[in-house]
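Please read the structure below before turning to the comments.
Omission of a single protein chain aside, the complex is shown with its protein chains in their original locations.
Naming follows writing order (A, B and C), and every chain is counted from residue 1.
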């Protein structure tokens, strides 16, 4: 497969077209109908939550939030292939993947409401916290990969970065280390065509991102990131490759960031409505829905009801997050070190003295 | 040429074999006989100086020095193609290239005797100082490339790094920037098979270094770095490419570091005598000498005399360096800023007071 | 109009934009670039409109790599240009730290004056805007401690313009830290024409006799609020806006402390090994016999800046400054 869809010729690995037709049946992954409907519903839930997050933010009830609209199939596919003991090394725009790993929406909301508690993902196994410094997390993925081999574990690491992130030195260093170590890491690039306002073609002159794999002697695959079947298949092949000790794989998931970079961003400054409209035609949910309908797996007439139900659930978790305990002073100090230095303890004590004084002032 | 010698197939661009025979005459660069003899003599001079530097160091008359033995054809070729207004962005193992640019041996010795003065290369046009932090200088080359386009100059930048340096993030970032900017930079990698003790195959899993060009959408070429003709031709093609506005080129010069990493290093710890002996067969001076003799361009019987003469010249310049003025206190302070802060001036004054007191103590 | 000088109401954002505009117009060797600096005009709109005015060869977007942004500036400077680069946030300068310390700060020395590095590295810093992780920190010390660079922080639109013009004209590299919390919070009349403020000079914002209060950036405004509280108690405070973290204007500080005998320093960055420590040492060394109380550092905790919900614990309030003023007065 890696050679058939060579990134050198800029081939795109696609299984399903924009109308939900299976164009490469020989690559259609085996996913049973129920699982597939679940995948669709997960994506729908993630989208519902994501869009509501944007409006919560607009209402001033959350801080800056990075919308996922249009990129949901990537996480949808991850949810299908990732095993419990596989590691997820996120960037910051993978709502669906976090949820798939076992994070709760409440946690995600907490994070974007400004609580570190929200990125602990307490009940999710083998997930790192959200990482903001672009591409730096790729290094952690390479190290995790080493540790998996070292400890003789069976996990695979899924590491996520954006197209912009491929320009950072950490991107290249990390893949190089993982390749030399033959570490089981799937380096995933969500190529959503923009790094904030900077379009992909200004980010690099390489014909695509998958071709960068040649720099590290590993396979690279350019995949239609809005085609859940292609993504599942690509992950499956990559996972088998990684688990068999052959080392990492680079997967470029071609997608489109339909929304703003974050809720603080205004994309009309740097792209046209025409482009946005055209790209909306490749929407991953629409495509999967069309497929499911064509296979009689899903009745779209229930979707409105479903979304209403999801909205309730999202709202419920949002409320829980909104009613979360206040952030105690103690938490500022408690986690900087495992072993709190005296000095720091004293800073807390001094601050508490000040607070008492301030209280007394009133 | 770039496609004929595709690094994807790990093709090596070679014009002359180890015995000095021209095996690809169609790629033989046009260099007139006199120039060629000069090139040989320059390489011989550089080698003489280099080997003497190692022994000066052993005598305790110089500090740590990185020998060039076995890598001289790369600089020899640069000397042929670099124009006065081309920029040289060195690492730290390019004695011949510095000399070609107009640096004096005396300066080089001064540098390795511990004087900053030795890396100013006063009379050399468009050369940056020696750069020690591996690969960081590639970024400067990309910036110079931008400035050349910006100022509408006709220069090309020659940037040098080692095989180890290709693992640093700066390597990738710099080429990516230069590629996006279509800047006239020749990114040269001296692949001498080792980064101190670490062999090339442990540095990266990519089949060679030239193939890394694909990550940036630029041409890459793997060249026999001990074949001056191949190097000259490769530089000529790259230079034409860069000057025509097509952007940077990546050239991997395959060579072998016949000596130690530096005078503090002991290569017997990590490689065999057999390997060293085998690689000695590819020696760039031997190959060029054989060619010159075969063409009746050079009489080897004069070589001993020539070397003796060179040794004298090296010794003369070394003496000059050894008798260089002491390093005044003032020089420690003078250059940290263009505009010396008061604070720093005061530190100097205070120190002078102390020195007076100390003098009086005696 | 004031004495023939055209004035315009500016925020710090527009004042910085204006300074860039003036220098881009005046000096063809000046370019400005960084992530989203061109088309978008920067995530804080500091470079808004400049690409349209000067072209994409002079004001432009770079790929996403801070080490390259700074490292390429070194190459440009070596060929006579004066790059002004933007790091998008304080927390994203670190990938460029090697280029800053190993080259920006050293090229002039290494080349014994042959190559100058008239580079300005601008970035928003500091807390108080409810931002994500890595967007709220203040770390002036890790730059000020590097020999070979200057570090400047304005506290008003006026100073931002005048100091940035000096920074761009400086033949030494300058780290220009912009207190993002007051990017748009302060509006001020600023001359439209070019003017400059020398780097290395603090400014006495208010004379006083009882205590010297030293602050910079967004903390100046907080210090001013504390002074109002102190005034009610009859405490007369001399307020110094440091403006230049390195070189430090020792003279202004020492003169003031010699007069008042007491000093309180306010900064957002963590307490330990912070700028307050250097100021305390300077005062200790040069005004020792005049000190009536220990120099008091009011600073960020030695913790990671909390995410927004916890940030109020971390942020220094006027009350906390006032509390420390009282503490120092009562010593």
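Convention: a residue touches a chain if its C-beta (ideal position, glycine included) is under 8 Å from a C-beta of that chain, and two chains touch if they have at least 3 such contacts.
Note that the coordinates shown come from a computational prediction; the quantities given were computed from them, not determined experimentally.
S.K.: With the missing chain put back, one of B:85, B:294 or B:347 would touch it. Which one?
M.R.: Touching the chain that is not displayed is residue B:347.
S.K.: In the whole complex, not just what's shown, which of B:13, B:115 or B:291 touches the removed chain?
M.R.: Missing-chain contact among the listed residues: B:115.
S.K.: For chain B, enumerate the residues touching the unshown chain of the complex.
M.R.: Touch with the absent chain occurs at residues 63-64, 92, 111, 113-116, 132-134, 164-165, 167-170, 195-198, 202-204, 264-265, 269-270, 326-327, 329, 331-333, 335-336, 341, 343-344, 347-348, 351, 354, 357-358, 361.
S.K.: I need the residue numbers on chain C that touch the omitted chain, in ascending order.
M.R.: Within chain C, the residues touching the omitted chain are 67, 91, 94-95, 97-98, 101-102, 105-106, 109-110, 133-134, 139, 141-142, 144-145, 147-148, 246, 248, 269-270, 272-278, 280-281, 284-285, 288, 291, 293-297, 301-304, 331.
S.K.: Even though one chain is hidden, which residues of chain A still touch it in the full complex?
M.R.: Interface with the chain not displayed, on the chain A side: 87, 89, 116-117, 119-120, 122, 128-129, 131, 133, 136, 138-148, 150-151, 169-170, 173-174, 176-177, 180, 331, 334-339, 341-343.
Simple rule for what comes next: only the chains that are shown with their structure count from here on.
S.K.: Relative to chain B, which chain has the most distant C-alpha mean position?
M.R.: Most remote chain from chain B, centroid-wise, comes out as A.
S.K.: Determine the centre-to-centre distance between chain A and chain B, using the mean Cα coordinates as centres, and give it in whole Å.
M.R.: Between these chains, centre-to-centre, one finds 44 Å.
S.K.: Which integer distance in Å separates the CA centroid of chain B from that of chain C?
M.R.: Roughly 40 Å, centre to centre.
S.K.: Counting in whole Å, what is the centre-to-centre distance of chain A and chain C, each centre being its mean C-alpha position?
M.R.: Each chain reduced to its C-alpha mean, chain A and chain C end up 36 Å apart.
S.K.: At which residue positions does chain B touch at least two other chains?
M.R.: 169-170, 173, 176, 180
S.K.: Find every residue in chain C that makes contact with two or more other chains and list them.
M.R.: Correct list: 63, 65, 67-68, 95.
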